[in-house]
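There's a structure below that I have some questions on.
Removed: one protein chain of the complex. Kept in place: all other protein chains.
On to chain A.
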Amino acid sequence: EDAERISSADVAVVEARRHLLNEWYSWHEQMQEELADERAALGLPADPIAELLEAKTAEVAPGGEEQVIE
């Protein structure tokens, strides 16, 4: 009887966690979609940082090639 009671409590805990996990990920996915739509509507790149880093790399090594000094 005790074992049964414990296992049903465990099942309830696991069930609650599964619910929390799904709820969280569905919220965050929805938020990410909204964000992607807003970025697109504003004509902004999908990743705000990728372009900046590319620009910096190009500045450090013009033409995207390492400069070799002989």
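One rule holds in what follows: a contact is a pair of C-beta atoms (placed from the backbone, for glycine too) under 8 Å apart; a residue touches a chain by one contact, two chains touch by 3 or more; residues count from 1.
We take it that contacts and distances are computed from a predicted model.
Visitor: If you look up the hidden chain in UniProt, what protein name do you find among "N-acetyltransferase domain-containing protein", "Vacuolar protein sorting-associated protein 26A", "Eukaryotic translation initiation factor 3 subunit I" or "S-adenosyl-L-methionine-dependent methyltransferase"?
Guide: "Eukaryotic translation initiation factor 3 subunit I"
Visitor: Across the whole complex, list the residues on chain A that are touched by the chain not included here.
Guide: 14, 17-18, 20-21, 24-25, 27-28, 31-32, 34-35, 38-39, 42, 44, 48-49, 52-53, 56
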